[in-house]
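A single protein chain has been omitted from the complex, and every remaining protein chain is retained in its original position.
All chains are identified by letter, namely A, B and C, in their written order; residue positions are counted from 1 within each chain.
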Amino acid sequence: MDIEAARIAIREFARRRDWDQFHHPKNLSMALAAEAGELLEVFQWLSDTESRAAHADPDLVGRAADEMADILIYLIRLADVLGVELWSAMQDKIERNAVRYPVDEARGSAMKRP
Amino acid sequence: MDIEAARIAIREFARRRDWDQFHHPKNLSMALAAEAGELLEVFQWLSDTESRAAHADPDLVGRAADEMADILIYLIRLADVLGVELWSAMQDKIERNAVRYPVDEARGSAMKRP
Amino acid sequence: MDIEAARIAIREFARRRDWDQFHHPKNLSMALAAEAGELLEVFQWLSDTESRAAHADPDLVGRAADEMADILIYLIRLADVLGVELWSAMQDKIERNAVRYPVDEARGSAMKRP
Partner (left out) sequence: MDIEAARIAIREFARRRDWDQFHHPKNLSMALAAEAGELLEVFQWLSDTESRAAHADPDLVGRAADEMADILIYLIRLADVLGVELWSAMQDKIERNAVRYPVDEARGSAMKRP
């Protein structure tokens, strides 16, 4: 399943349940942010050390993966209803970030993003 | 650029700027949620009608696409540091959702998710 | 219980459970944002009309009140650990907003905030 197939599968999932009526952009942005909040819950009380070791904890990775899947589903769905080429938008952003955060200036600075 | 290429590009982007130190899962979950908050801002004062027409407003779509790209970048980065196969996790979730929300029961019900 | 009494009660609640170690600002900002995500879930699939009628639905109001209480608790706790006078900060902000959004210019404009 590539990104185009995922888009169609998620669209059909909603259509068959008559959920198109709920899947307008504002609602989807809320659903996505709510899932991002659930992802925060997975990590919120961990120390830096625990966070850095999180990849070795299968239970924690599983919980995170579950929320990440939800976020990706809503992201693909939102892109579909808005007519956004999600993959192109991401590539554009990576290129703009490379200009915005030159390697020499950004090196090691926590305040620079992303 | 497929998802694997994106993963490597984003990883290299961070490595060259010495940002690996900041990119542990807890921090990335915060950065992702902060971007989800910016996505909310794009839609927060729109009426349902305006939300449903959002795809026809290039400025609004552009602003949303920009935040969506940030979210996808952090999602791919988080999957990389956690060792999550993001695409498989999404496919699993779509399959589980199909079981969890049978078409007949879920049809048209706003309270059913996603 | 006034705001000062609430601050002390929440502080003592954490101290007695030895949770001070977890209640540093970064973690509290995550916990607050996670609760804000749960608040979104209460409203995310409602239409504008349903949202405007929400005050008449005791179940929905109760669920919202529960999340709002969590948010206020974390807000007071965060103010305590950061040494922020929450009430003064709010009054300052109200006054600055009055300058920032003059009545004549802001009237009825959805894009003006807050």
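Quick notes on this one:
Here, a residue touches a chain if its C-beta (ideal position, glycine included) is under 8 Å from a C-beta of that chain, and two chains touch if they have at least 3 such contacts.
Predicted model only: the values in this text are computed from it and were never measured.
Remark: the absent chain touches shown chains A, B, C in the intact complex. Residue in contact with the omitted chain (choice from B:2, B:20, B:41 or B:85): B:41. Chain C meets the missing chain through residues 1, 3, 6, 9-10, 13, 16-19, 21-22, 24-27, 29-33, 36-37, 39-40, 42-44, 46, 48, 51-52, 54-55, 61, 64-66, 68-75, 78-79, 81-84, 86-87, 89-94, 97-98, 101, 103, 106-108, 110, 112-114. Listed by residue number, the positions of chain B touching the unshown chain are 22, 27, 30-31, 33-38, 40-41, 43-45.
Residue-level contact of chain A with the missing chain is found at 26, 29-30, 33, 37, 45-48, 110-111, 113.
Operating definition for what follows: only the chains that are shown with their structure count from here on.
If each chain is reduced to the centroid of its CA atoms, chain A and chain B end up 2 Å from each other. Taking each chain's centre as the mean of its C-alpha atoms, chain B lies 25 Å from chain C.
Those residues of chain A in touch with two or more other chains are numbered 22, 27, 30-31, 33, 36-37, 40, 43-44.
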